[in-house]
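Presented below is the structure to which this report refers.
Excluded from the complex is one protein chain; the other protein chains are retained at their positions.
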Amino acid sequence: MLDATRVREDFPILATGSDGRRLIYLDNAATTQKPRRVIDAVRQYYESSNANVHRGAYALAVRATELYEAARERVAGFVGAWGPESVVFTRGTTEAINLVATSWGRAHVRAGDSVVVTAMDHHSNLIPWQLLCREREATLRMVGVTPEGAIDQDDLRSALARGPRLVAFPFVSNALGTINPAAELVRMAHEVGAAVLIDGAQAAPHLPVDLQALDCDFFAFSGHKMLGPMGSGGLVAKPALLDAMPPYQGGGEMIAQVWDDRATWNRIPHKFEAGTPNVAAAVGLMAAMDYLDGLGRGAVAAHESALARGAIDRLGELDGVRVFGPRGDRSGVVSFVFGGIHPHDLATIVDQDGVCIRAGHHCAQPLMRRLGVPATARASFYVYNDVSDIDVLIGALRKAAALFRVSV
Amino acid sequence: MLDATRVREDFPILATGSDGRRLIYLDNAATTQKPRRVIDAVRQYYESSNANVHRGAYALAVRATELYEAARERVAGFVGAWGPESVVFTRGTTEAINLVATSWGRAHVRAGDSVVVTAMDHHSNLIPWQLLCREREATLRMVGVTPEGAIDQDDLRSALARGPRLVAFPFVSNALGTINPAAELVRMAHEVGAAVLIDGAQAAPHLPVDLQALDCDFFAFSGHKMLGPMGSGGLVAKPALLDAMPPYQGGGEMIAQVWDDRATWNRIPHKFEAGTPNVAAAVGLMAAMDYLDGLGRGAVAAHESALARGAIDRLGELDGVRVFGPRGDRSGVVSFVFGGIHPHDLATIVDQDGVCIRAGHHCAQPLMRRLGVPATARASFYVYNDVSDIDVLIGALRKAAALFRVSV
Amino acid sequence: MSGALAELYQQLIIEHSRSPRNQRAVAGANRTAEGINPLCGDQITLQLRVEGDRVADVGFEGSGCAISKASASLMTGAVLGKTLAEADALFEQFHQMVTSRADAPVSDAALGKLAALAGVRAFPARVKCASLAWHTLHAALAGGGAVSTESATE
Partner (left out) sequence: MSGALAELYQQLIIEHSRSPRNQRAVAGANRTAEGINPLCGDQITLQLRVEGDRVADVGFEGSGCAISKASASLMTGAVLGKTLAEADALFEQFHQMVTSRADAPVSDAALGKLAALAGVRAFPARVKCASLAWHTLHAALAGGGAVSTESATE
């Protein structure tokens, strides 16, 4: 396990308050807190290197451009991409998936085609495909989830039999904690000629990722979920695919030559980065990746997984707890319901002890419907959490039970 | 005039370096530097309030949400919008215009329709309309620019005679410094039933803006050009229009209810903010608006305009200078060519004296073609510049002339 | 436990959330509306039978947290038998209460049992839970349809 007490010292927001209490932040699947190194990187960027990139002939703009492109290269290395040109910076996962659904999707998906998603996909990996399929009169096929919280392989095979254009799935489920067998799923999809998009929002922060080994076509991630600044993230894709895709947004930076009525496009990845990019976010993301590598990404994954299993064990001590998702290997996301108390009420009550958990549908309404619950409570762990956080959570849940006169 | 020496103290990057030199940053039309207050606001957000917004039941998420929505309200007030629900946060101007061209444009522009832009539009207010018109088999009509750098009113009238769906123009030209008669242009366009999009990228930072008085339909701006963080900015639009528009990107936050194959949308403005928003950027933007209001927006406009006129006078002292754009009332952008020396070479040479100017087409290739130059040099002024910056610029230009043996 | 929390989850609220009144379909309903809180999934369907200018019957169905259930239960109890004008007045008073500052006085006389929901004022994220049923009522009386609490101004 990581030494979380030591790690917490790097995160200003997690410092113990003047009342002797500290923030027990267990909503890491939504967004993560930022280490001083990331906050400082953003500040330092603005204090010493801020300029618009790519178009400046002066030294300050050169420095900003070099930082921005260094961040791109760092991302490529961090996820094992095919090269820096395969990294398109976006605001996050949602924008990255919309880029693919719009640019690649509108070029490749025709009437009668099908696109496959799973019942555990986040709305961000569902709505863009709904919109595309509706526009194109294509079929959106949602593959089911087993009671253990895995993608239903039989159902997947039946969906693949139809020869879909694209298969989209989450590497790690933000609502169940399931770690999907991504390489195997990619192989199955490729066998029937489908392109593959992996929603990596919950993978990049938590697991070592090697896209070249996975061989997927598209990978989307969010920097704010991996200690990086808000507004950082990206699409990582095979360069040949990006090369062949039409642009997404039009504007500055993404053009080669412009006439009154038409234009030609810049090289990838710039073709997909219209407008002034968020250089500060890229610089902060670079610092976040450095920080995570400093902890060791295997260690991060093991730490979270151990905390999740520990939390599940401790929750099991309470009567009337139902935990969703797999029991064995899993990420640091633990979704549960407890004693007939609505998750919203749970979240409000544990917040009084400084515990931040999420309550709701976790942007996965189709999954909630299948689980037969309108909402779950979700504790999601990261590098600064430890078993003492679980203790406080369990204690707070007992208080909720007492308040609602539920026996535990 | 503002006391720029005093103002500079608020900008860490503009502090005098250890070599006794200071940065003379004259590329403000590309992006601006950030006052300490903005840098601190971002840092403080991460150190005390960072959480995902809208969906959290715990106090930290409530605080983040309140900050985010307060920033929205602040933007609405800053530009005289119709209400907070008319403000959609985007990464900047480019994304805001793409949103309109895609969502509103694809819903309203049909084969045979026309869309009007001007020859002084930035690529970001041109390419999205090119892409839309190409897709829809509509006509893109580019209105000319007079030798004085104004929108050609006769040509505009002839373009309007055709009854275009939409008229797009820049409030202030980033390449010429022209301040267009926006209210008058809106009125003309509305008379023929066209919707109006104003590219406010160079207006929001520099002029008092009152959208309700202007009565335009859409207004796009970038926070990074007005002392705010990169990644901040927005689309401001009449609520009834936003209400009727289909969504742009799909994902979390923008939905109401989601089923396997379809979904319903959240209220405006949330319908247009898919995915985790950049709360830190919004918070920083709020600080930037506070800072600008502290200086006084009329004072800011007067300061820049005086510097621009002063620079034009001083440039006139050099032989072989040609300044583009209007002579009288204008913004702080001064585009010029000098002595047959290529603007790129000028920018490199003046950079040696710490002067940052831009050289190139300024994302306005159609305008450059009309001006008959491949590129211009551009000095653009802001609140921290003063006449001493102009002195250094002129001195550096003289050195360039000496190097190229051009007599001045 | 904090005082604010005890105030929020007071006896009456817990009791109404566990045994809500009028959680049922309404025979012969002639006004109906659906309310959702898109961000947490709370969902309520409200049915009313209005006879003349009176709420002759009212019932709700759906799922939600303790606050939204208790609020729906209390709301239906409060408007049953009232005139439409009286129901509207109650809506206004309730709205004013939950959007007032946490330490503002609450008029028990006007609000009766509804005053038990004043505790949400200390929990801004939960105000929407308390007002969902009322917004839905408002929509039903205004002609029906769907309402969503997101970015409602309270």
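Per-chain numbering from 1; labels A, B and C assigned in written order.
Just so it is clear, a contact is a pair of C-beta atoms (placed from the backbone, for glycine too) under 8 Å apart; a residue touches a chain by one contact, two chains touch by 3 or more.
Quick caveat: nothing in here was measured; it's all calculated off a predicted structure.
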Q: Sort by label and list the shown chains the missing chain touches.
A: A, B
**Q.** Residue of B:V209, B:M368 or B:L397 in touch with the missing chain, whole complex considered
**A.** B:M368
Q: Check the options B:M226, B:V337 or B:A359 and report the residue that touches the missing chain.
A: B:A359
Q.
One chain isn't shown here. Among A:A183, A:A240 or A:A256, which residue touches it?
A. A:A256
Q | Hidden-chain contact residue, picked from the options B:V42, B:M245 or B:I349 | A | B:I349
Q: For the chain that got dropped from the picture, name the residues of chain A it touches.
A: 54-58, 61-62, 65-66, 85, 255-257, 266-267, 269-270
Q: May I ask you to list the residues on chain B that touch the chain which is not drawn?
A: 341-345, 348-349, 352, 359-361, 365, 368, 374-375, 399, 403-405
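We take it that only the chains that are shown with their structure count from here on.
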**Q.** Mean-CA-position distance for chain C and chain B (Å)
**A.** 45
Q: Take the average of all CA coordinates in chain A, do the same for chain B, and state the distance between these two points in whole angstrom.
A: 31
Q: Specify, in ascending order, the residues of chain B that touch 2 or more different other chains.
A: 55-58, 61, 255, 257
**Q.** Residue list for chain C, restricted to those that touch at least two other chains
**A.** 39-40, 125-126
